[in-house]
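First up is the structure itself, then whatever we jot down about it.
With one protein chain held back, the other chains of the complex are shown just where they sit.
On to chain A.
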Amino acid sequence: MNELLNKLLFLPEQASTFAERVDNLHYFVVSVTMLSSFVTGTAALYFFFRYRRRSDHQTTEYVIPSVKTEFLFVSLPLVFFLAWFVIGFRDFVFVQTPPKNAMDVYVMGKQWMWKFSYPEGPNGVNVLHVPANRPVRLLITSRDVLHSFFVPAFRIKMDAVPGRYTQTWFEATKPGTYQILCTEYCGLSHSKMLGEVVVLSEEEWDAWAKEQRKGSLQNRQDALADLSLEPEPARMADQGQKVAAEVGCFKCHTVNGEPHIGPTFQGMYGRTETLQDGTSLRVDEAYITQSMMDPGAHLVTGFPNVMPTFQGKLTGPQTAAIVEYIKTLRTPDIRTGASQGPVYEPIQ
């Protein structure tokens, strides 16, 4: 029955504990809707036919509803609607209340990608790894505009609101890959803001998590040596700073506002630069990336064309990390901070 209705209604497969609950109510509501539309429609059709006009000046009886009829008209829909409400609200409370033992993942929506980070370290873009049969709480925010995190197979959705954290949760029931879509219009590439949830079995999950920790193991032992038992969350910007130091950016660029051989990184992101060809442009992610890969493309006035290309010397994530790092070096304006939102403590 479930399978048949699922197909008929074009519903995606049910891959979370919530999916089944929603669908059961869905079936109930849809059947009542269909049935009542059918009954009203048939009654109307019957009346149209049965009471068709027989002469041009036909008169009719003066028919009015009795109190009983009106009462029926009000109470019949009301009973159904309230029944739906009660079941629906119970399920809604269920999906709004993450279990205490849920594992946390932070989700950040950004034009036009989903970033995931786990309190223990690993990060990911557009791919969310989770174990099957374990509740996962998502703490969702946005860096720019509204987005909405939607996994049809789990039947969950929650808006990503800049300046706030919202939360939802799910418990995936079977390993597999499920699509994530953005359902709040967020600009040009809204429809390309896709991602996927990879649900892993228990063993796969353990292996994956172990693999991920390798990268931050070093940090971990430093932290232990510090006697601070808190593992340091790996921050992209921190990594960026490290990479920038390693590849030698600071030989030419300062971070304190002083121009050196090249322009200072301080406040660079978002600044409008005047170029040597007389045009100007606003420094954004694309420009920073391009400057690393093809430094001669847009030269800022007052600086010599001496920067080497880093094409092939920096991996994608390293480049991104440097960009993120430069972005943190903004002269403090009101834009920083606020949109990062509050940080929730994991529920214990």
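Rule of thumb we're sticking to: contacts are C-beta pairs under 8 Å (C-beta built on N, C-alpha and C of every residue); 3 or more make two chains touch, one makes a residue touch a chain; residues count from 1.
Just so we're on the same page, contacts and distances are computed from a predicted model.
Taking the options "Cytochrome c oxidase subunit I", "Multicomponent Na+:H+ antiporter subunit B", "Hydrogenase expression/formation protein HypE" or "ABC transporter permease subunit" in turn, only "Cytochrome c oxidase subunit I" matches the UniProt protein name of the chain that is not displayed.
Checked against the hidden chain, the listed residues A:9, A:207, A:261 or A:286 yield one contact partner: A:9.
Summary of contacts with the chain left out: across A:2, A:33 or A:201, the touching residue is A:33. Checked against the full complex, the one of A:120, A:144 or A:285 touching the unshown chain is A:144. Touching the chain that is not shown, out of A:41, A:119 or A:259: A:41 (per the contact rule at the top). Where chain A meets the missing chain, the touching residues are 9-12, 21-22, 25-26, 29-30, 32-33, 36-37, 40-41, 43-44, 47-48, 51-54, 56-66, 69-70, 73-74, 76-78, 81-82, 84-85, 87-97, 144-146, 148, 150, 152, 155-159, 161-164, 166, 179, 181-192, 194, 334-335, 338-339, 341.
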